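Only one protein chain is missing; all other protein chains are in place.
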């Protein structure tokens, strides 16, 4: 399968090039994001002061913007770093955490989308629906509304409108570059019982896209690594609990290999 | 025992309603707090920008204020979110981390107490003594001064004065609503060797109070969950070390059930 070949190629480039992923992110899950990027061979860097983000992103391979705990300082930095990344053709990945929950989040995400050209936008169904202008209610930063109903259309049309890959993650993940649409059914319900699995997925997408390979494959691989690791962690953990699951999850992220997903039976184009 | 029945009822409501707990908290233990809330079935959200906290708290079931790493931004947000929560009858839980250690902490906690009606105040003995105006020295954010001498009187009188539940945690926890006073002897000394166990207790109280059941039972249950989990984690860990203990602790928080505390032998009214 061609997809598996692409994934293997991206993983090899991560190991050899060790892409530096500049994060402007929240203080809740930032440590998990750093460890996830390190685990599969990348190099994370976090810097959010407006006076340094343009310089930092200039030496990075990709930029991850995450609105989890946004404030004046990070909002200004989102824009400065995003624009700088655009001028240098550095991929920009946006995780619009909690968009729709507050006006500040909605307006900040809108501003980022207006002023920065994104490479990949990843969110849960309610976040993506909100950005798309589809009526949806965001409750906090998590969403269980992962129905596929309408997901295909939203991913594809939003992708076309923004000119970027759109990834909607949930029980089934939907990824589109505006033309193709892929569904990914890796994952485990335990992933929702640990904070940061969404943020880590975005960071892994940032790492994969930092190889400068085709963005939709980078986005898919980031999602596949987290999903497959979530499955493996459950097999290794079973009934211990969420603390142990989290540890096994990080083990599994670091130990991921394409062999684990065989011929990609849980990934299909539709 | 009626207490056990109340605890079971709160736990059921957590599972069914998945209360959203809005935190304005420190960046040291925030990830642990989010995971603790998720572990037993709640939904954590962290937001600290003054421009969004009123909106965020409006969709939350409870509000946790923690002064661990306070600054201009969070102090303003404490007040705005706290007042908004009051107008909407959303429970407010305060963890006055390090009050007494610096003037900024002391004045901020005083300001919160003056301007926001609390539902539960939880601290260690030196923090609560400081708020009560009893002479006590706070050394950093931890306290080993968990003597019960005077604790009963302080909890009860402060509770009456502030019109909220006061919980003093230590080797023996003391909880009062101004009328009743309960003692809880769950816990393990290893809990003091891991950062964030106090903050997590407060977040669990926030979650329990998010069910809108009687606050003193919510406060007690949050403390009981952490204490019983601390005991269970020790049984599962024994001699491995503090890293493993921390993992087992999160397992035990997620696996807590009222059966674990039997008839409540370690809880007594006094």
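By written order: A and B. Residues from 1 in each chain.
The rule is short, and it goes like this: a contact is a pair of C-beta atoms (placed from the backbone, for glycine too) under 8 Å apart; a residue touches a chain by one contact, two chains touch by 3 or more.
The structure presented is a predicted model; accordingly, all values stated were derived computationally and were not measured.
When you scan B:6, B:29 or B:66 for touch with the missing chain, the hit is B:29.
Among the residues A:92, A:164, A:208 or A:249, only A:249 touches the chain that is left out of the figure. Only one residue in the set A:45, A:162 or A:214 touches the chain that does not appear here, and it is A:45. In the full complex, chain A touches the hidden chain at residues 20, 27, 30-31, 34-35, 38-39, 43-49, 51-52, 55-56, 59-60, 73, 246-255. Those residues of chain B that touch the chain absent from the view are 26-29, 31-32, 68-72, 98, 101-105, 139-142, 193-196, 240-244, 246-247.
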